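Starting off with a structure, shown below.
Only one protein chain is missing; all other protein chains are in place.
Up next is subunit A:
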Amino acid sequence: MISTGIGTAAFYTRSLREMTDLRRSTEALQTQLVTGERLARSSDDPVAASRLRTLDRADRLAQIDAANARRASSDLSLAASALQNLADDFTRARELATWAANDPLAPEQREIIGRELLSMVSSMVATANATDSSGNALFGGTATGPAYILDGAGNASYAGTPQNETLALGDGQSVARGITGPQFAEFEHAGVATDIFVHVKILGDALQGGAGGDIARAALAGFDEGMESLTRAQTLTGTRLAWIETVEARQVITSESRASEAAETGGVDPAAAVVRLKALLVVLEASQIGFARVGETSLFNIIR
């Protein structure tokens, strides 16, 4: 600091500059308080600004990830309830088969049971063709259209793709959105690959064609094997739902830590800012009063 005479132009320009600097600082603080942002432009703090940009982008993507997780979760819930319906139907079919396995049963009654089993096939196929929130088949993999197609003879065949689509949940995590038809329907019965629809259809056809209780008895083991496959699939959906819940919980934690980091990096601490503003205002007021006092001490006021 260079001392200048009170009566010189330098004294006035220096005082004015100092007061302008103070006033500018208070204005900057006031703007920070109003906007809640410490940075008005990147060059105020380049590294923090870059971090804020990245955090903002991550936040935007995380919002979509969270929406995607919710969607996957609801799709998997739909799949779980469809699987439960299928399991119920399949259990009912097993009850019918057990009934048909009773030798004293009249052939007409077996035929009626056969007819009921066949009608159950079409209702099971309808359940397996359940769609998700956007109208796509839950069990069809990545294909569009229904997962199973019934031909004229009532035979169900899988029309989807063998792979399932996975959905990214952010941070490198992903989840298979559903399960494919073959995953829950196919099983091996007596060394032959079959599925729950074919198994019920064959038994229904046989009973309708006048087969005896021995056929129904032979089919009972297949029902247990099919049920096992269905239960496995239900466990799978349950596990995936639990996984999504874990991911969602972590999403909440990371989004909180992102928000707190953003607040620390680019936010204004109101208490600190107000105290600082107060301090600056006191200094500004003091320098204004000081300037006015010192400026009055001119010899011209005294010489008469």
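By our rule, contacts are C-beta pairs under 8 Å (C-beta built on N, C-alpha and C of every residue); 3 or more make two chains touch, one makes a residue touch a chain; residues count from 1.
In the analysis below, contacts and distances are computed from a predicted model.
Q: Between "Propanediol/glycerol family dehydratase large subunit", "Flagellar hook-associated protein 1", "ABC-2 type transport system ATP-binding protein" or "ABC transporter permease", choose the name on the UniProt record of the chain that's been left out.
A: For the chain missing from the view, the UniProt record says "Flagellar hook-associated protein 1".
Q: In the complete assembly, which of A:Thr31, A:Thr54, A:Ser77 or A:Ser119 touches the absent chain?
A: A:Thr54
Q: Of the residues A:Glu165, A:Glu188 or A:Glu228, I need the one that contacts the missing chain.
A: A:Glu165
Q: List the residues of subunit A that touch the chain left out of this view.
A: 2-10, 13-14, 17, 41-47, 49-50, 53-54, 56-57, 60-61, 63-65, 67-68, 71-72, 134, 136, 141-145, 161, 163, 165-168, 298-300, 303
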